[in-house]
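In what follows, a single structure is set out as structure tokens and then discussed.
Here the complex is missing a single protein chain, while all its other protein chains stay put.
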Amino acid sequence: MSESASAAAIGFARRWLLPRSVLSGMLCVLAAFAIGALLIAAIGRDPVLAYLSLFEASLGSTNGLAETAIRTVPLAFCGIGIALAFRAGVFNVGAEGQLFIGGVAAAWMGLQLGGQPQWLVLPAMALAAAVAGAGWSAIAGVLKLKFRADELITTIMLNYIAIYFVGYLLHGPLQDPGSPLARTARLAAEARLPMLLEGTRLHAGLLLVVVVAIVAQVFLWRSVAGFRLRAVGHNARAAENTGMNVKAALWTGFLICGALSGLAGFSEVAGVQRRMIENLSPGFGYTAIIVALLGQTNPLGVLAAAVLFAALQIGSTTMESAAGVPSALTTVIQALVVLLLIGQNALPRLFRRRAVTGS
Amino acid sequence: MRNIRVAFGPVVANDDVSFAVEPGEIHALLGENGAGKTTLMRALAGLIQPQAGSIEIGGQPVTIDGPLEARRLGIGMVHQHFMLVPTLTVAENIALGLKEVRTWFPRLDQLADEIDALGARYGLAVDARALAGELSVASQQRVEIVKALYRGAKILVLDEPTAVLTPQEAAALFPVLRALAAAGTAIVFISHKLNEVMAVTDRITVLRRGKVAGSLRTAETEPREIARMMVGGEVTLPQLEGMPVAGRPLLEVDRLGLTDARGVRRLEGVSLSVGAGEIVAVAGVDGNGQQELAEAIVGLQRPDTGRVLIDGVEMTHRPVAERIAAGLAHIPEDRHRTAIFEKLSVTDNAVAEEAGRPRFARWGLRRQGETRAFAAQLVADYDVRLGSVEQAIGSLSGGNQQKVVLGRALSRDPRLVVAVQPTRGLDIGATAFLQSQLLKRRAAGAAVLLISTELDEVLALADRIVVLFKGQVTGVVARADFSVEKLGLLMAGRTA
Partner (left out) sequence: MTSFMTLSRRRFAQAALLLVATTALSTPVLAADLKIAMILPGPITDNDWNSVGYNGLEAAGKALGAEVAYVENVTDADAERLLRDFAERGYKLIFAHSFSFGDAALNAAEDFPDTTFMAGTAAELAPNLGTYSNPDYQGAYLAGMLAAGTSKTGSVGWVGGMPAPNMLANLHAYEAGAKEVKPEIKVLHTFIGSWFDPPKAKEAAIAQVEQGADVLSAQGVGVIDAAITKKVFALGAMTDQNHLGPEAVLTSVTWDLGPLVTAVGQAVIDGTWKSENWSYGVAANSVGLADFHGLDKNVDPAVLKAVEDKIAAIKAGTFEVPLDTSEVQ
């Protein structure tokens, strides 16, 4: 009895003081950096110099910090959306497409409301982006719930459709008049997010995403709807058996992911590019999947993971110039984090099986 | 087997267990779930390696390092779940993996003849040329036995062989076992059913919590002594008190028909009703539509014909939540799949059905204090053994998980309880507790629908028994007319 009590106490401490999931996520990142260091050494460069230059560039100056924060915004928006969908058991990997649709909707709304006051234009743009992103995600939702089409496939396919569709709009009806470029006209000052830091590009999208992360955290762990979302994700059949509305939870997963990814598009358009452009995202929606996993699908954890990945991406070009290490290394590190995250679940199982079968 | 010890991490499954079976003997290995019977036999079959102890066969010490070695030593296992390929014939199934039958051009005709002969010798009627998938459960079991014999089994281990059989089929199995024993085969008969063990075995070894509680000659003992040995104390089985008060029907099922996703007709014209203060049992051999019936009643499956009424209100196509609001409580058969969220805490599991009620939520946010207090009360009321209510429910034992499910269902004071195989996998103590809770609901005026394949349980608890066979009701028996023979016939599809 006392044995089980102490085991429970340890379990309690693990869960609430330093959750094992956080610890294991950090271990994965450290291990990925360690393997990355071996690769750097293998091509004859200095790993310490490489990593120093990487973080010097992304965290060592005001501008670097600002750029890291700017890149955190879309990664965190998409990552939190993906994380909440994953929690519901919805494997929505369509954040990239939803981001593009949200971005074009925001730009369209911003251009429509040219001349209106900022307090009206910005919320309207954000709303348009969220609704458009959610609507795009809802296509995959309908395909899953009505036709049982695997959302893993449909959302990826919808990414391509979204990007080509936005390309069509930017070459056609929404193209900047007089410009041969695939982009909309420039947004008026009222349609741009306020800047936070003089001399940098840091915009108010950062505040928005921090608020969203906190709200999402409370939603997931403190609200009834969040509880049902998690329950459905864990065991949809048991959820149905206990009277929960499984479809509602799945829809929540689809729509939240779409809306937040749409907001990522909004913040890129209104905060960074000041118009919609054809290559708005260098794959934020895909990187955000890794970010969501590394953040253990916890909104605040996802925010932290987004900061890390943003710093990696921002510092990679400088690392190449200072240490001669190809910037592609950061892609390798990102991929290693994923592999290790997946692997850490498989490894203990492998060992346990060994122990039981013996030989 | 001498001084066998098997431990999985800190859990000791077998501790200093010694067990011997002689040629020509039927030896029962008896114990509650989790007592270590299966672990011991897995060690014998080479599926796990004991950390300590030795195994001798025919007086020779052996090391069994895998299933192939076990087979070579003449050990044959008949598992609870049969391992036959349904699209192959019986002979082909037996030939699988046998070098003797040749790989490329198996001599299947010769093999089939040998199998038929072998079956005939022991009264094991099997048709070697039939497709395995078309055989009844009892026939499949006979095939498994023949398979073991054909592979030269001198020691035959049967893991709960009667769990899937009707009483008649079980009764038919016993002479076969006697004949095999008479021919010199050593038989290990694993069971937790006392009456069967008394009827067929020569010797009984009782395991309790991984240790040998005692070994007795069957002829020199009586059920009460064995039961005491199994649980380590006296157990009183619940008794029905008084005859049912004919209350108004709280559950009415009206000519229900259901076709599953694969197009198989699972239920046809099933009608029954359960009144307030009444326990109605649905009996039948596993897989005759019980699960579909339960799921249609609770709302997990949509019937295509017929109606379900709860307290007079049509609920046939209403969502589960409405049925719960109308007073339904469900204790499902497959706990892990249908009842619990293994990775969520005991607290979360306890309030899963009611998380949105004002008692547990305000402004859409959960009231943590109330919720935890409720879970703590439930844990106390239903005697759930755990460290903390914040523990993941998956880390509890099966019995304690089931108590949480039971508590969740019954603490709402439900008017209608649908319990499907509620005691499957539970030990005697937990079973008695659960059954007494169902009786309490009955006494409190609730309607209880008990769906169970355990005839003992059904006979002990039910006011009426409805027998299902191939998705149809073959008979309804009132308590005054209960008899094993009668039920057995109905369960085999013969209408009364």
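Should a chain be cited, it is by its letter among A and B, assigned in written order, with residues numbered from 1 in that chain.
Here, a residue touches a chain if its C-beta (ideal position, glycine included) is under 8 Å from a C-beta of that chain, and two chains touch if they have at least 3 such contacts.
Keep in mind that this is a model prediction, so the values were computed, not measured.
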item: Omitted chain's touching partners, listed by label; value: A
item: Contact residue for the chain not shown (choose from A:T72, A:N92 or A:Q273); value: A:Q273
item: Touch criterion as defined above, residue of A:N159, A:T252, A:S267 or A:S281 at the omitted chain; value: A:S281
item: Identified contact with the non-displayed chain, of A:V22, A:I35, A:L49 or A:A124; value: A:L49
item: Where the unshown chain meets subunit A, residue by residue; value: 49, 52-53, 56-57, 61, 63-64, 67, 70, 171, 180-181, 183, 186, 199-201, 268, 272-275, 277-282, 314, 316-318, 320-324, 326-328, 331
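Here is the rule we go by: only the chains that are shown with their structure count from here on.
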item: Interchain centroid distance [CA atoms averaged], subunit A/subunit B, Å; value: 46
item: Subunit B partner contacts - residues on subunit A that touch it in the complex; value: 4-5, 7-9, 11-12, 15, 218, 222-225, 227-228, 230-231, 234-235, 237-245, 356-359
item: Touch list for subunit B against partner subunit A, complex; value: 8, 48-49, 65, 298, 300, 319-321, 323-325, 330, 332, 337-344, 348, 352-353, 355-356, 360-361, 364-366, 368, 386-388, 390-391, 395, 408
